[in-house]
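With one protein chain removed, the remaining protein chains of the complex are shown where they sit.
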Amino acid sequence: MNFQVNNKALLVGVSAVVLGLLAGALLMLVTGNDPFQGYQYLFAGGLMNGERIGNTLAMATPLILTGLSVAFAFRTGLFNIGAAGQALIGGLVATAIGLTFAWPKPLLLPVVLLGSAVGGGLWAWVSGWMKARFNVHEVVSTIMLNWIAYWITYYIVPAYFKGQFETESRIIPQASSLKVDWMTNLFSGSYLNLGIFVALAAVVVTSIILNRTVLGYRLKAVGYNRFAAEYAGIHVSRHIVASMTVAGALAGLAGATLYVGYASSIQIGVLPSIGLDGIAVALLASNSPLGVMGSAVFFGVLESGKGFMNAMTKIPPEVGDTIIATIIYFAATSVLIERLFTKWGKRKPRGDRT
Amino acid sequence: MDSVIEMRNIRKEFPGIVANDDVSLSVQKGEIHALLGENGAGKSTLMSVLFGLYQPEAGSLWVHGHEVKMANPNVAGELGIGMVHQHFQLVHNFTVTENMILGIEPQKGGVLTLKAAAQRIRELSRQYGLDVDPDAKIEDVSVGMQQRVEILKMLYRDSDILIFDEPTAVLTPQEILDLMQIMRNLQKEGKSIILITHKLKEIKAIADRCTVIRRGKVVGTIEVASTTEEQMAQMMVGRQVTFKVDKGPSRPGPVVLKIDHLSVRNSRKIMAVKDVSFEVRSGEILGVAGVDGNGQTELVEAITGLRSSESGAIFLGGSDITKSTVRQRLERKLAHIPEDRQKCGLILDFSLAENFILENHFKVPFSKKGFLQREAIEKNAVRLISAFDVRSAEGPRSKVRGLSGGNQQKAIVGREIDSNPELLVAVQPTRGLDVGSIEYIHKRLMEQRDRGKAVLLVSLELDEILDLSDRVVVLCRGELVGTVSAQDTDEKAVGLMMAGVPQGAAG
Partner (left out) sequence: MISIIINIFPYAIAFTIPLLITALGGLFSERSGVVNIGLEGLMVVGSFAAAAVTVALAPSLGPGAVWVGLLAAVAAGALFSLLHAFASINLNADQVISGTAINMIAGALTVFIARTFTGSGNIQLEMGVPRVDIPGLDAIPFLGPLFFHKTYATTWIVLALLGLLSFVLYKTPFGLRLRACGEHPQAADSAGIRVRRIRYAAVAISGALAGLGGAIILVTYSGQFNGSVAGLGFLALAALIFGQWKPWGILGACFFFGFAATLANASQAEPALHVIPDVVLKVFPYVMTLLALVLLSKRSQAPRASGQPFEPGKR
């Protein structure tokens, strides 16, 4: 692992954040608000007390997982825009299992989690297979699958799991929820749940896979240069499919942490925003699993605090989304930031070049 | 002193490297002036400066005695300078006419008027004896015609100073002779020609004067008639160069590779290899000669397992590997030095150490139970770096992207040879390399052959094939048109076969 790369990536990430915050400040100014006050309430809303910190972490949990999903796919050369649909399917499976089987919690929870991973994994597998076999670009196929997932959920929930309202499912029983009393009490009634441990475990596992295993080596090889990988005997199609499936499983777990962790029912008519936000998280973290953790917590703060900011200052909560989107833009154009830093820093000595 | 082009004290830099260092060049009106240097010496860069593609950091350009600023190719075009590039600048799905007029489109009221342009092209074609079909699409037309289109492009724009960048790389020996005649005709019509090349034979055949460049600096300008090839080579490389590799007699053993009535389709579903049969024995080098695009690529892909064959069989060491996967063939001791080192041979964003284990990363000691063993991987890299003289900035940890072409190729050659193969397939192993690297790689290939390995050498450089091979087969349009022993043949005979004249058919 090259320390030098990590430093540069960190700098780029931090710069993108700063620029995004600046853009947000500009927006606040332009609409007649005070940016200092705005940011004060934004960050206070996320970090002010135990309950708020709990909520921030709870919001970060699904983002860690979708961030991992996107980052993992990126490392293998694939762009997973389908995390939202994969999370939805994962959440749907989790909710369905929870509402159907009346087992005790220690038995039910692992099954719920497994089910969500399998659901999300299968959903993404379709895209991977279409890319490997038919050269269908995963961007368009995952987006189509997002909408198919949306409509499937739209009809299945009211048909089989209808809750009090037309637009959402029944409340899941305690036994299938990732929430546990001791955590809820520890953080004064916040939404923090076991999902955070799932997310942390996923970070560790993905990190190990990517950096230390043969599988990770092959996935990266295929991602960087599929031709050379093929020439070396690595099975490119299999690894494309494997990568998308793993990414989908991670997103499916994200769906579980969202719908049977943070929330206790699944809503129809909405594609979870953690899908697109996961892209922001991954890009900001330069696709490193550890970076995803930090990046997701930052976004958790933004998500968690924007309601408070809106209540105290009338600044629309969309400013949070705009900041996120601007950060992606700057992370994507990080070449510019990199160039600036290389100009200011020392030139590295180069090997003899032809 | 009637110089039509003068480049004075040109300096061109790129990040980390000085491509042209105080270079001065003077071209007389109506002469054919060669620019000689090995790969990477700075010839193409210099001409790109002349053509307006790059701006020099220092120095001046003079055309017909006036100083000019060559801001872009349009300015160069207006001054009468045209360039035929090494890699043709033609849009594959445009017609010949559309390619010709790109940038100077004739129009009436905003609408393209192609018919008149096509007519002018036919006239020019007749005038200069350059046969082209104005309505054909470039992707359907032969390489020879594509080059003629490139030349006509310059004449269409009334260029009278023509720059040719390595024009003979893609031509058969006959087509090369045709090109030389074309250049003489152009010279008679009053055009001045600058010929960029590293081929001494061609310079002797056609050029009047020659400027030699080495590592970005001018070594000297000589009269071609009074200078020998050896002298020019010495100027080009800076030391005595031996052209012939020390080749002992070959002692061929049992058959290692047997190709039996093999046919292969290419990506466009056309039969690229047609019923080809040949053998390679241990202890010999078999060269495959042919013009680019005559089936060599598909043949190699079939042998290495990257493409399935239509019919026929491939035997390696007696076993039928026709349907084996790439990994299985590697296990059976087949090694492959690919044509395009950056696209197919290396992962540029991996480190040197990671690239060395590309083919056996999953084996002990490099991995145990699915986990990579970093120490073993690094030790292996250190060993190979020293054994194969691979130079890099940070040793095993260097990202391969930062290595020079020669060192990248040495890394690949090292990796493949170290796997101790029975059959080594080397495709264009010295493409784009400096003379030092070329000599090194030729030596290692010879070494393999002398140790009793089988080597299949595919190359577009006929000299390389004739120097190294014991036997030569020639592919033309997918068919094997001849098999000869290298000692018993010469460039002319092989050239005829490359053009499709079957062995023995010509006097």
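For reference, chains read A and B in written order, and residue numbers begin at 1 within each chain.
As a working rule, a residue touches a chain if its C-beta (ideal position, glycine included) is under 8 Å from a C-beta of that chain, and two chains touch if they have at least 3 such contacts.
If you're wondering where the values come from, they're calculated on a predicted model, not measured in any experiment.
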**Study point:** Touching residue (missing chain; options A:L47, A:V139 or A:V180)
**Key:** A:V139
Revision key, fill the gap. The listed residue (A:V112, A:I266 or A:V319) that touches the chain absent from the view is A:V319
Practice item. Taking the full complex into account, find the residue in A:L186, A:L290 or A:A332 that is in contact with the omitted chain. Key: A:A332
Study note, to complete from the structure: Residue positions on chain A contacting the omitted chain are 27, 31, 79, 81, 130, 134-137, 139-141, 143-148, 151-152, 154-156, 276, 279-280, 283, 316, 318-319, 321-322, 324-326, 328-329, 332-336
**Study point:** Touch list for chain B against the chain that is not drawn
**Key:** 48, 53-54, 72-74, 77, 83, 85-87, 89-94, 98-99, 102-105, 107, 110-112
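FYI, only the chains that are shown with their structure count from here on.
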Review point. So in the complex, which bits of chain B are touching chain A?
Key: 16-17, 39-40, 304, 306, 325-327, 330, 336, 338, 343-351, 354, 358-359, 361-362, 367, 370-372, 391-393, 397-398, 402-407, 432-434
Review point. Can you name the residues of chain A that touch chain B in the complex?
Key: 2, 212-215, 217-218, 220-221, 224-225, 227-235, 347-354
